[in-house]
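Missing here: one protein chain of the complex. Every other protein chain is in place.
And then chain A:
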Amino acid sequence: MAALCESFTLCGLSPTTGVGLGGGLLALEPGPDPDHVLLTDRGRTTTLFKVSDQKPLGCWSVKHGQVLTCPVVCNFETHEYIAVHDDKVLRIWKNEDINLDKVFKATLSADVHRIHSLPNGGPVVLFRGGDVRTLDALLEAPQQEIENIISDEVIKWSEAFMEGKQPVLVFTTEKDGDFFVYVQKLKTNNLHKYKFEQQELSKPMSFTAYIKNQIITLLCLCSNDCIYKVLIPLQQNTEDKEQILPKSLLLNLSVCGSVLKGTSFVVLDKDHIAVLGSLTASDEEPKECLTIWNTKFQTLQTSKELPLGTSGQLWCYEERFFFTHGKVLTVIMYKCETSSLAASVGKLKVRQTPDVSAFVNWNALGHEELADSFQSQQSGALKYESKMVLRSNRNAVANVQTDNLSVGKVLQNLKDVPTRIFEDELRQLMSKAQALDLQASIGSVVTALVNRYKTNPKHYHRNFLLEIVQAYDLSYSLCPDLMAVALENKDVRLLQTCLLRFPDIPEEITCSCLEIFLSINEDYLKRIDVNLESVICYIDIGSDNKEVKTEIVENGFSTEQEEGTWDNQLAEEAHLTNDGELCPVGPQKAALLNAVLCSAYSEVFLLPHLKNLPAKEAVLFLRYLFYLYVKCSEKINTTLPGMSSPTINQIMDWMCLLLDAHFTVIVMLPEAKLFLSSMHKFVRAQVRFYSELNKIEGSLQELQRLHQQRDPQTYSIEVLEII
């Protein structure tokens, strides 16, 4: 979590360095030692500060009439200062020197754009014409010829890095609205030119870059208030062709309706960016402020208002921001810790289009695999920048990716059309959705269908919804209202499908399903088409409800004969008692209950909801579970036959849960008494049986152990390979 800490004033600024764009300082560069900065104003003075002491240590000026045209830098190796005044005149001096007139002077043959000083590589001079020389090379022959490489392009920004042992200079130029990037490797003296991807509505305003794993990451702040990322690999085969660099969106500087018009920005770490700019809300005065953003979670982490105005420049050295605020140069310290999702979402959340359900592309979040995520980020960028006209696009096959985001609007347009046309349109939409965003778009389609039902309960797309749920890998969280609506409509088929397919159903909903399934009329169920594949193998579908409840002939024996009259009479009298042989529910209901048994749940969350189950239903469910348990135990491998039937563990878990939740009720109910006692008897018999198995297993294990021991002999000749 990033945070801004205390601030202090480093120095006052002379009246000439006014506030506002175009004013301000020429630059602030790091000084010769840590905690030192070198400030160059737009006139003829440069000052060395010790930041923590807020104290100037030295101040040098060029003569009246001369102007410093390039920020003064420090050569970290020799601790000398280097200045350029009047574009061509180079001055080099040391701390002891007072008068700049008397120090080393060299007049160059071309205009200098900027000098970059590298900690281990010495200063590098960039000329306006795009040519680059190291200072050492230049001082050997100051009047050497300097080429103009970039003709009439204008250098907008430049930066130097060390890549291994070789200095690399990156600069961007502009010509007629086109932007170019040049990468100059000094040692090998090879220059690469790249062209920026064209952007209609926005143009780059500010740049910053860093180097990592031989890849230069160039970030640019564009006039559409977004920060884009451009990756420039350093190891590239020499190709003369001008390559176009694709860019991907890194961050959108908008916060709940208000937009940050950034002027400059710096990269703090791999997840954080600081932006200085003015926050423009729709109906308020723009306010200048300093903000820190998390790019991983796309959130605004912290901000500080700067009511006195800034010059729009921002520097950052050693965990400190430097910027002009009013008439002073202000320093703010910051802390930037590794971000976690929980910490990041605390502040304002970025929301783009509220009518589309949010879908996070997790692939795009892994920042480490720069190259790998390149493509997905690109698509992410496209997603955000879609500002196309929607209707016209719907038929354009080439531009499918924009479709899914426009679903909301398509649906708005379809609000009042008849059901059939509505469904057709949606089918078309879904068929166009691409694999990457498939689930997101399907999710929004389902949400749309549900919303349509909510506005008008007549529109319940029973079959269409079932079709969608069966066809795609959806989850509860993608269409949270779907099951609630299905519950409302008692659409048991859809609920069954959801239970079997969704991995993340809340326990409350699972319980509601269970209650509905238990309470629903068997006769009603018989008319409904339910997926019976989980019960077809162990419940006789043909036998109708009445048969199930009274008697069934198995293997030619009547249960009446087998069980004796006593039990059966009781069964007939109570109509609820069960001897464990007959299924207490019809096959449809059993299939539905199986779906509940197979769904995922967490005991802790399920138990409170399970307690709300009415006693009658609870007993019925318990009896069904017991029936399944007995069925399972009939086979040696304790599994039920058939597709997606519940496992013995699931049955046992639910039995325990149900007994836990309704213990007192079940004990009190007279009709459950007999059933409970037979269940107890059965469980006790099973426990005995398993304890016998336990003994056998112990003996078998011992045998195995003995067998292993006997294996090695007292003498053998073996082959051993040592590598």
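The rule is simple: contacts are C-beta pairs under 8 Å (C-beta built on N, C-alpha and C of every residue); 3 or more make two chains touch, one makes a residue touch a chain; residues count from 1.
Going forward, contacts and distances are computed from a predicted model.
Choosing from "Ribosome biogenesis regulatory protein", "UTP4 protein", "Urease accessory protein UreF" or "Cell division cycle associated 4", the protein name stored in UniProt for the chain missing from the display reads "UTP4 protein". The residue touching the chain not shown here, chosen from A:Pro34, A:Pro56 or A:Gly698, is A:Gly698. Interface residues of chain A facing the missing partner chain: 694, 698, 702, 709, 712-723.
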